[in-house]
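Of the protein chains in this complex, all but one are displayed in their positions.
Up next is subunit A:
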Amino acid sequence: MVSYVRGPLYKSVKSIGGLNFPLFKTYLPDLILWGGAAGAGVAVFTEGVPLFKNTFYTKIPYFGSYWEYNPDPEDVPI
């Protein structure tokens, strides 16, 4: 005896804006790498900004001293 069903039973994965968790997991390595690339891009263009210099670049081990700038106060123009 064949038992019939009314139709296929679909299950849907929870998703936000078309992005579900298994799909997000496959994207994750790329997202991390692009995040790193974006961070490096920001670093290139903020290399001379004092706030970035003091907050991040002076703290780079061994090379950090390159971004340190401590002139004699009497040599700094007002």
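Convention: a contact is a pair of C-beta atoms (placed from the backbone, for glycine too) under 8 Å apart; a residue touches a chain by one contact, two chains touch by 3 or more; residues count from 1.
Please note the rule applied: contacts and distances are computed from a predicted model.
Undergrad: Suppose you had to identify the omitted chain by its UniProt name; would it be "tRNA (carboxymethyluridine(34)-5-O)-methyltransferase", "Complex III subunit 9", "Autophagy-related protein 16 domain-containing protein" or "Guanine nucleotide exchange factor MSS4"?
TA: Looking only at the record, the undisplayed chain corresponds to "Complex III subunit 9".
Undergrad: Given that one chain is not shown, which residue among A:V5, A:A40 or A:V76 touches it?
TA: That would be A:A40, which touches the missing chain.
Undergrad: Please identify, in ascending order, the residues of subunit A that touch the omitted chain?
TA: 30, 33-34, 36-37, 40-41, 43-44, 47, 63, 66-67, 74-75
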